[in-house]
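As structure tokens, the structure follows; a few thoughts come after it.
Apart from one protein chain that is not included, each protein chain of the complex appears where it belongs.
For clarity, chains are labelled A and B in written order, and residue numbers in each chain start from 1.
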Amino acid sequence: MKNVIAAAALSLVLSDFAYANEQRDEAMMKITPSTLTDADIQAVSPALARFGREAISNDLWQRDALSARDRSIVTMAMLIARNQPEELKHYIAVALDSGVTPAEVSEIITHLAFYAGWPNAMSAVSVAKAIFEARGVTAESLPAASPTLLPLNEQVEKQRADTVEKNVGPISPGLVKFTADPLFLDLWQRPALTPRDRSLVTVSALIAAGQSAQIGYHLNRAMDNGLSAEEAGEVVAQAAFYAGWPNAFTAAPVVGEVLRSRESKTE
Amino acid sequence: MKNVIAAAALSLVLSDFAYANEQRDEAMMKITPSTLTDADIQAVSPALARFGREAISNDLWQRDALSARDRSIVTMAMLIARNQPEELKHYIAVALDSGVTPAEVSEIITHLAFYAGWPNAMSAVSVAKAIFEARGVTAESLPAASPTLLPLNEQVEKQRADTVEKNVGPISPGLVKFTADPLFLDLWQRPALTPRDRSLVTVSALIAAGQSAQIGYHLNRAMDNGLSAEEAGEVVAQAAFYAGWPNAFTAAPVVGEVLRSRESKTE
Partner (left out) sequence: MKNVIAAAALSLVLSDFAYANEQRDEAMMKITPSTLTDADIQAVSPALARFGREAISNDLWQRDALSARDRSIVTMAMLIARNQPEELKHYIAVALDSGVTPAEVSEIITHLAFYAGWPNAMSAVSVAKAIFEARGVTAESLPAASPTLLPLNEQVEKQRADTVEKNVGPISPGLVKFTADPLFLDLWQRPALTPRDRSLVTVSALIAAGQSAQIGYHLNRAMDNGLSAEEAGEVVAQAAFYAGWPNAFTAAPVVGEVLRSRESKTE
């Protein structure tokens, strides 16, 4: 309940109970936009504090195109990809308050060790460790180190392995090897995140880091795994705020290409 | 007066007053290159300390192609775009000592919340807050949250909106919406920075973050807003030092293309 504005209590006195409940649910969605307080931001830029309230808390996070849970996953992924532990503190808390489980937070960090780099994950581990301790999250709530993996789609995996062997084999045998195991034969098959959420994390990290060359493959995979076109478009809008307008505008045409090529295949 | 070398006092005794004044003005431009002291840098690399003095303090910052005020704006923008709060500390002080007002520092951070991402701006807010407190900058010196905006050029805005709607509308309606308001209808029309300085900040951030795909549009806008070709070229030189040679060399051909296309239009 921390990190959400829950000021609706007073309305209990003023109005009937149902109305109060409605207000509270709405209020619960209102995240504050930063680890910094509104007063901190005001001390440097009253305008920035206003944009944070009006555009981020009251508008972006209220939009239907992406659930609050998805938004907090997307935001976490972007902050880890861009190595911003200060704000990550706040948004891991937002995620836990929006229905993301500690096990999922753990697994998102694990996933991004590969897609944002090991050092970015280490930085996220430091942040998450403190939050887990403060919230009493214990080892039992965390995904197992070596669980039973999801069943592998052998055909999809063979195609992936063949493409990588052909393109990367003559250049970096090491990269081919590690991309098979641990990346695709282990990490991607772990059950602690749904394939759709794993893809959502990956695409968010790629957009936030300006990795346009890698978005196409992973957005297709994300949509095969259940991400809708509307959700993909809204990830780009979320990126505008959390990774800057230039990254959103660099990603948009790549996302557009994927959408068009999938439409033409469906027809 | 901190962060500038003002060692010219002795010459008062040696020479006439006018000469001393000249010397002092020149000396005032000599910034030190880092939050770290020369001794700190020497302890790891005497060569690096020498390059900092010879190439950055005594050469780069003395060049006529860009004023010290512009250089400090460019450098601030690059440090915020690359999220380097330690060095930002030093260069906000340099900026304030070079004629950038606290209101402009505030507005540069606000602007970069959009062009470098909200988390980068939060990190800059923390740094600026401490400096503002130390220098006694109060709320009255800061730009208003909701001032009277600059008059909008309806034709330019219509063209921008049409292009974005056409290219991004089918992909991310959210991005289209937020790009109109708050980005172009609010932020860009705020009077706390001149359009030329706002563009200078934007272009500097794009170059520093390696966002080549977005440089063309914004450099054209910057030059429409009064940035000269010589200044644009010198921003690239400044980027070599503050964002690394690779970013400068990636930006150079994009800048060249804009310059050539504007020349061919003029002919």
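To be clear about the criterion, a contact is a pair of C-beta atoms (placed from the backbone, for glycine too) under 8 Å apart; a residue touches a chain by one contact, two chains touch by 3 or more.
Just so it is clear, the structure is predicted and the values come from calculations on it, not from any experiment.
S.K.: Can you tell me which of B:S34, B:S123, B:S172 or B:Q189 touches the chain that was removed from the display?
M.R.: Touching the chain that is not displayed is residue B:S34.
S.K.: For subunit A, which positions touch the chain that isn't shown here?
M.R.: Residues in contact with the chain left out: 81, 83, 106-107, 109-110, 113-126, 128-129, 132-133, 139, 142-146, 167-168, 170-175, 177-179, 182-183, 187, 190, 192, 205-206, 209-211, 213-214.
S.K.: Write the list of subunit B residues that the hidden chain touches.
M.R.: Touch set of subunit B with respect to the missing chain: 33-36, 40-52, 54-56, 59-60, 63, 65, 79, 82-84, 86-87, 210, 212, 233-234, 236-238, 240-250, 252-253, 255-256, 259.
By definition in this document, only the chains that are shown with their structure count from here on.
S.K.: Need the CA-centroid distance for the pair subunit A / subunit B, whole Å please.
M.R.: Spacing between the chain centres: roughly 31 Å.
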